[in-house]
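Step one of this worksheet: look at the structure below.
Of the protein chains in this complex, all but one are displayed in their positions.
Let's turn to chain A:
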Amino acid sequence: MDGPHTSGPSTGAAFQPLVDALLVGDHKLLAAVAQRLIEQGCSREQVVTDGLEHAMGLLDDKCTVESFNLLEIMLVGRAVSSVVRVLYPDGYAPTQGRATFVIATLEGDVHDLGKNIVRMVLAGKGFRVVDLGRDCPVDDLVGAAQREGAVAVLVSGLISPVVSQVRKLRPALRACGLAHVPVVAGGAALKQLRPEALDVDYVAENAFDGAHYLERHVSGAPAA
């Protein structure tokens, strides 16, 4: 557990119930625990960094997404969303999250389970994720990246026909002066291909792998 913060009951022990509730995916309990911590004087940032991020770290260390069944992944995701709703009932403001990403399943693909998992993992790590949903036109995604000040654009694709859409992303970003914003791809169809074939910066093996890449990118570490 990270060192205690300055105010409130911010010791590791205080956050243990939150970590436990997240690990079993109990979203109602988790929301209640988060609410109690806030009432006891914890800051929202502490709940994210000492609670959510720590728990996600445990999940990440113990195993990868592959060792979970789908229900467990969805439960953790739902639990993270419930805490985020308690902490930020009006949604993350651009300055509240660590950094902002935009994410979507592109036009032609309505399978967005994988995208939702990535969103939840990143939210659990304290990032602000703007989700454009599924069947999203490339221009909408690029527009959102510009508007929200995104530091990376994430796309998920389950079916192969969406590949042609992914290839349109970088030229569209460049046209908007966002050539410096990296594109990360993932999902069953896309992870069969190399980054060059998709014209993206990184192809993530799974949600946590993608999150690691983004952590490195945000912290300015070499991306490889």
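Following the convention adopted for this analysis, contacts are C-beta pairs under 8 Å (C-beta built on N, C-alpha and C of every residue); 3 or more make two chains touch, one makes a residue touch a chain; residues count from 1.
In this section, contacts and distances are computed from a predicted model.
Peer 1: Leaving aside the chains you can see, what is the UniProt protein name of the one that's missing? Options: "ATP synthase subunit a", "ABC transporter permease", "Chaperone modulatory protein CbpM" or "Ferredoxin".
Peer 2: In UniProt, the chain that is not shown appears as "Ferredoxin".
Peer 1: From the list A:Asp20, A:Asp135 or A:Glu148, which touches the chain that is not on show?
Peer 2: Residue touching the absent chain, from the options given: A:Asp135.
Peer 1: For the chain not shown, which residue from A:Asp20, A:Glu72 or A:Glu215 touches it across the whole complex?
Peer 2: In the full complex, the listed residue that touches the missing chain is A:Glu72.
Peer 1: Which chain A residues touch the hidden chain?
Peer 2: Residues of chain A in contact with the hidden chain: 69-72, 74-75, 78, 107-111, 116, 134-135, 158-161.
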